[in-house]
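A protein chain is absent from this complex, but the other protein chains hold their places.
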């Protein structure tokens, strides 16, 4: 099977950020996403204000350029203010043109 | 710790396909799977008919041959008709013989 290697961007954040993060992904050029409910704890989970809601784990297969853009936006506009983890891994997909 | 590198196949699809996809994985030779509830949107999320159910994210660690078989079956029998994402990444496992 012919596959293409693309970056998979995974974001873990407070659920309250779900809609904003999906919006950021789309603005950066992501064609889709998958989100799961999650809970967690960690040095990057700073909790914004009084909100103690659950977390959300969002993943999106994108182009290298879109992955770079997402990392830049999150590092600049979210990391200083919100509980947020973001990581990128390489995955092989069928019909890579659907994601870029 | 001695580890083996094996492909991890991840499938995201409408929940209605859960049982059929597990069946395909087993028929292809997968020894097990893990599934999470998910929601999402994207160019590959075409929605079949009237059904607007949630999505499911299924992952399975398999042999290279089983991964190849799963990709082929999904590309041939599912991609034309259903909302479906499939991607493969490499993971290191302990006791790799349990998965192949």
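Per-chain numbering from 1; labels A and B assigned in written order.
Here, a residue touches a chain if its C-beta (ideal position, glycine included) is under 8 Å from a C-beta of that chain, and two chains touch if they have at least 3 such contacts.
It should be emphasised that the depicted structure is a prediction, and the values quoted were computed from it without experimental measurement.
Student: Among B:16, B:35 or B:75, single out the residue that touches the unshown chain.
Tutor: The missing chain is touched by B:35.
Student: If the missing chain were put back, which residues of chain B would it touch?
Tutor: On the side of chain B, residues 1, 3, 8, 22, 31-37, 61, 89-95, 98-99 touch the unshown chain.
Student: Taking the full complex into account, what residues of chain A touch the chain not shown?
Tutor: 10, 12, 36-45, 55, 57, 68, 71-72, 74-75, 79, 85-89
Following the convention adopted for this analysis, only the chains that are shown with their structure count from here on.
Student: Could you put a whole-Å number on the gap between the CA centroids of chain A and chain B?
Tutor: 20
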